[in-house]
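Shown here: the complex without one of its protein chains, the others still in place.
Right, subunit A next:
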Amino acid sequence: MKTPSFTLSFTIQRSRLVAIHHWFEKHAATLVLFLLTTFSTLGFIFYYLNGLGLAYNDARSHLDIGRRVVEGLKPGLAQLGSVWLPLPHILMAPTVWNDFMWHSGLAGAIQSMASFVATALLIYAFLRKLGIGMLGRLLAVAVFTANLNILYLQSTAMTELLLTATMLAGVYQLLVWFTEERIQNLISAGLWIMLSSLVRYEGWFLLFFASLLVIFYTWRKKGYKVTEGTYILFATLAGLGIALWLLWNALIFKDPFYFSFGPYSARAQQEQLEQAGVLATKGDLFLSLKIYLLALVYNSYAFNAFLGLLGAILFWTDKKLKTGVKVVSLLLLAPLLFNILALYLGHSVLFIQGVSGNTWFNVRYGAMMVPSIAIFMGYLVHRLKDLRWVLIGLFAFVTFFALANGDAVTIDDARVGSSQKNVSEISGYLNSHAKDEKGFILISAASHDAIIFSSGLPMKRFIHEGTGAYWESATTSPDRWARWIVARTHDDNDLTWKAVSKVPTFFEAYTLVAKYPFADVYELNPEFFGNLIKEPVLGKLK
């Protein structure tokens, strides 16, 4: 049966469509920048208002380190510390002096937010350089940005997104150098890799990996002489960060490898975990691989991870792509290789609920592969033309449910996993009892940075390991310096307890006034108030 067919038609000049296309092609990156900046700001506000932005214990510690550089009993660059690399804290310094910027977490989050936008733009640029169409580029940007784990991390004072941005910028510049061979791109790559090496130790691995590729590729193409010069040029800048860090450790801590072997190093922590029998990945390559791949899958969502893998396979078997492009793109795997190696060697720890007991820990490390997965998915969608819309539709489907159900393993880790530390009770106690009273609080920052942060008190109220003479004086004569002492009773891993418990007058001078899960509060008895120093009298001494 023939039925009448009604239609609605309109005509557009081809030239106008071409103009729109060109305009979009020209301004797409700007639009992405604008949209993602808005998106990023809204993300921060959302997590700030619901209080999750500071759920990670490490986020509060990062903010405290930054704050100690500008405020405290002994402010200065020496407060940058020895374990965590300094760039995130240096970047905080210009804003963290402001109490709102410090306590809202914005001083640290702002660099994560900028990195979020930058990484998305780098993904876009990377794919454009590979000749991927607009749809593939935008999908890749969406894969990265419409990921709740990434959106959450960009709203916190954590370091993962700053790392991904600097690493990807380095890899992108190397990609341009491999394809165009302009020396300024190599220098630029060196600069970004140097910056990444000052954010997290993954950056060191990237430097090593990138060095191998630069040497291998140049040697094959241009011989030894050129390789020597090229590599020196690259490594001088790229390795500068590491050299400076070693120098810093040598100057401040009298040991260039203090960050690695010192009492607060990851190695020392891992030794404790090993003694507790929970460092199962050490020496077990299969388990290390399994744990990291699970973290990767949970952070990127299984569907995206599988498509990313498929895209990677097609990418490296694509005969149309130049060898140089394929070689340099191996660097996108740097976080994967580094983390598996670190787990295997016992330098890192990562718990997956259901595999490593019933908790999460450091599962966010998997998020560092999300930009790589996004790039390979963008490539896949470009390559599989026929299935393009099916894949995009399924991606939208999975993403919708991820967002609607709030599926973010990083938030679970921060809220209920081992990466969280709810110190609201003890910090609330300090705030209500010490805020309007005079006197210092003796506390170990290495153990209780979260309490310092959450108390809402100024940094200069705390005597901690980084306060030099104050610390030395207070741990030998606490009743002269500390009105309150916060410590884990009977735990010698807590440096405050280790020191004050050996002081003969401690138990006579102090009363245990509050007992909480993470620490206890001792208060000086009134009869000792007479000798108590309540002002920062030591000035710049030592």
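The rule is simple: a contact is a pair of C-beta atoms (placed from the backbone, for glycine too) under 8 Å apart; a residue touches a chain by one contact, two chains touch by 3 or more; residues count from 1.
Keep in mind that, in the parts below, contacts and distances are computed from a predicted model.
One chain of this complex is left out of the view, and of "Lactose/L-arabinose transport system permease protein", "Heme ABC transporter ATP-binding protein", "Glycosyltransferase RgtA/B/C/D-like domain-containing protein" or "RagB/SusD family nutrient uptake outer membrane protein", the protein name its UniProt record gives is "Glycosyltransferase RgtA/B/C/D-like domain-containing protein". Screening A:Leu36, A:Ala402, A:Ala499 or A:Val521 for touch with the missing chain picks out A:Ala402.
For subunit A, the residues touching the chain absent from view are 1, 3-15, 17, 294, 297-298, 301-303, 386-387, 390, 393-394, 397-398, 401-402, 404-407, 409.
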